[in-house]
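Selected chains only, in their assembly positions.
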Amino acid sequence: MRCCVRTSCGKRLSRIEGQVRGIARMLEDDRYCIDVVTQISAVRAALKRVEEEILKDHVSTCVETAIQSGDKDEQRRKVGELVATLGKMRA
Amino acid sequence: MRCCVRTSCGKRLSRIEGQVRGIARMLEDDRYCIDVVTQISAVRAALKRVEEEILKDHVSTCVETAIQSGDKDEQRRKVGELVATLGKMRA
């Protein structure tokens, strides 16, 4: 993974970590259920964007390296991983 | 929200918080992209289960209270909130 992507995703994850702590505090403060659920949906959406950023970078680095290498088995592995991972992200 | 649900969801959220920190460490350790994305998908699924637990409790507490109250406007508000929240959870 490129360094700039690791840094940007690292920052996003630490914000998300803070948001999760914030949601836990909402529970302690017995905040209204719908407000808590709305916050959780926002965190899920933020996590999805991190996934997408990493996958985009993965295609232009790891998958590209496999293409450059001409190694057919490695290319098949990379394609198989992508399809499986994107399939799981549909849940 | 019932106390037992707040406690159980609080525990889940603190586990999720730890998982998010773990994913950040995976980035620092330059772990393979697909492994990182797989972990993020697992955290999203865990968050979805917290949402579902809270909403289930919401129906049997807040919505039930509105039904018991006979207050038609309050009942409409509760139904509207549920539909909007569940609609957002589809994203």
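A and B label the chains in the order they appear, each numbered from 1.
Just so it is clear, a residue touches a chain if its C-beta (ideal position, glycine included) is under 8 Å from a C-beta of that chain, and two chains touch if they have at least 3 such contacts.
Because the structure is predicted, anything quoted here is derived from the model rather than measured.
S.K.: How many copies of the chain make up the whole complex, given that 2 are shown?
M.R.: So the full homo-oligomer, as given in this file, consists of 4 copies.
The rule is simple: only the chains that are shown with their structure count from here on.
S.K.: For chain A superposed on chain B via Cα atoms, how large is the rotation, as a multiple of 5°?
M.R.: Chain A sits rotated relative to chain B by 180 degrees.
S.K.: Quick one: chain A and chain B, Cα centre-to-centre, how many Å?
M.R.: Here chain A and chain B have centroids separated by 18 Å.
S.K.: Considering only the defined contacts, which chain A positions touch chain B in the complex?
M.R.: 1, 6, 9-10, 13-14, 16-17, 20-21, 23-24, 27-28, 30, 32-34, 36-38, 40-41, 43-45, 47-48, 50-51, 54-55, 57-58, 61-62, 81, 85, 88-89, 91
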